[in-house]
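Presenting chain A:
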Amino acid sequence: GGGGSGDGGAAGGGKAEPRRGGRFRALFTGGGELETIDPHAEALAIDMARTKALFDRLVDLDADMAPVPRLAAKWESNADATVWRFTLREALFHDGKKLTPEDVLFSFGRILDPKATDHFAQGMLSVIDLKKSRGVGGNTVEIALSRPSAEFPALLGTLGTAVVSARYRDPARPVGTGAFRLKSFRAGRSFVAERFDDHWDGGAYVDELHILSADADARGNALRGGQAEYGYEMTPTFARTAAADTSVRIVAAKGSTAHAIVMKCDQEPFDDPDVTLAFKLLADREKLVEVVLAGRGVVGNDMFGKGYQYYPEDIPQRKRDVAEARALLKKTGMLNRTLSIYTSSAATGFVEAATLFAEQAADAGLRIKVTTGSSETYFKDQLTKGVMGSHRSGAMSIPTYLNDRLLTTSAFNASGWRRKDFDAAFAKARATTDEGERTRLYGQLQRTVHDEGGLLMWGHPDWLNAVSSRVRGVEAAPPNTLDSARFDKVWLA
Partner candidate 1 sequence: MRGYALQRLALGGVQLALLTVLVFLLTSLLPGDAADVRNDEDATPEQVAALREQLGLDRPALERFTDWAGGVLTGDLGTSLVSGGPVLDVLAGSAGITLLLAAVTLAVVVPLAVLLGIASGLREGGRLDRAVTSVTLALNAVPDFVLALLLVAGLSLRLGWLPATWVGVGAADLIARPALLVLPVGVVAARMICLLSRQVRAGMVTVLRAGYVTQARRLGVPRRTLLLRHVLPNAAVPGIQELARVGDNLVGGVLIVEAVFAIPGVATALVDAVEARDVPTVQGLALVVAAAALLFSLAADLVSHRLVPRTEVLR
Partner candidate 2 sequence: MTAKTPLVTVRGLTARAGDALLLDGVDFDLYEGRVTALVGPSGSGKTTAALALLGECGPGVRLGGRVEAGAVTVVDADGVTPEAATGLRGRLVAYMPQHPGSALNPARRGGAVLAELARLHHPGDRPQALAAAALRAAQLPDGRDTRRRFPHQFSGGQRQRVALAQTLVCRPRVLVLDEPSTGLDTVTRMRLADELAALARTGPAVLLLSHDHDLVRALADHVVVLRRGRVTAQGSPADTLPARRPVTATRHTPTGPDGTAVTGDAAVTGGTAVTGDVPVRKGTSVPDDASASDGVPLLEVRDLSAHLHGRGRGPVLHGVDLRLPAGACVGVAGLSGSGKTTLARCVAGLHERHRGSVLLDGAPLPVLRRRSTEQKRRVQYVWQEVRSSFDERRPVAEQVARTAVRLRGLDADAARGEALALLSRLGLDATTVERRPGGLSGGELQRAALARAALATPDVLVCDEITTALDADATEAVVAELARLREQHGTALLWVSHDLELLAAVAHHIVVIDAGHVVETGSPERILGAPRATPTKELVRAMDLGSALAADAPAATAAATAVSATATPSGS
């Protein structure tokens, strides 16, 4: 399973009783003025950590990216997965009012507001037919969809889907059901929240939660200097340094996200699957993981979502085979060609991986030039620039990944993978209500990508968080899941 274990298990230490009290300071990569606590506009990890403290979702994702109940205690759909009923828990908002179906419908309405350009869940939740959706009784909401979606509950566990009170207007004065209540927030700087004692899930242990922006170096230094209790997304090098330091502990979720080199299948020479296959055979994945991820990660098999729900475990791991690659390259006339790979330092490891891969490709007589571009606009530029590029993906469910990255209509189709039959097969899988059948269908889609696609997904880095030695109750979890950056269950020994 993807929800691997931390270096010391679930960072629990002994089985001591949780203690209340204390101040908990968590550090995240900051986004300056871009940071927000509007739960529907959240984009950065630090935003999500903050909104997670203030708000709850109907549904969240577990370490396998499977939906787990939160504000919705349970759910069911009609036969063709076009109408979903969610039964709400008894929960109180920070203003003391009870959670009602109206709040849920208001939240969806707010998310889908066409005037709001920064509500990223808009695309995904556009299947909701708000006019036909309604509250049923005091504690049930019925959501109508415009097309069948068997994945609908999982969609509600993604970015920008938190439930807000119908009285929520000003993002600076959040009204949520979360375990913490806002005290102060300044974008790019600090966020202070206090425990909300009436939380439906029993509430938090720590009195005060600080979520602060700091870059990787500062996070490391602050943790080691006792100026913080939690650091999100630490580097493998820090993990190595911390091994010698008793005051800091690493909590690692195994192979949580994905790193890839993409080849654009709609462009010469990668419109020939033999070429893409040759490239995939050239990569020395172990080496890439060892160097780029400093050994903190698992080897990838050219498919997204290793360990997640719907991942086809039966497809054999692809191995390096330079001879075979050479043969393929020769056959396609690619030997001694010079290609360039477009990358940037938008994410750690991009340039490094590209450089290293270029080095490995040279073993088969391929020359690959590494071109670095602007990091701020990289993800957009990559779509139009170069035939190869760097690609990474955060943690998300496999259907979401397929939907967002591999359909003809996907905005961020990094590998230029556009096939009508693939789109159709996906639509069919999504509408399939039988879980076994759906798993099989998704598995087939993944296999196609593995064999013919332009994704050279070489590794899944461990997700490394660090806590100071006093901290208990931090679970190892992939990002974007329920237990990631979740602070209502942490306590200080």
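A quick word on the picks: all candidates are chains of the complex that A comes from, given by their letters.
Note that in this section a contact is a pair of C-beta atoms (placed from the backbone, for glycine too) under 8 Å apart; a residue touches a chain by one contact, two chains touch by 3 or more; residues count from 1.
If you're wondering where the values come from, they're calculated on a predicted model, not measured in any experiment.
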Among 1 or 2, touch partner of chain A in the complex: 1
Partner candidate 1, residues of chain A touching it in the complex: 25, 27, 32-34, 43, 117-118, 120, 122-123, 159, 186-190, 210, 212-215, 217-219, 221-222, 224-225, 227-228, 374, 376-377, 379-381, 404, 411-412
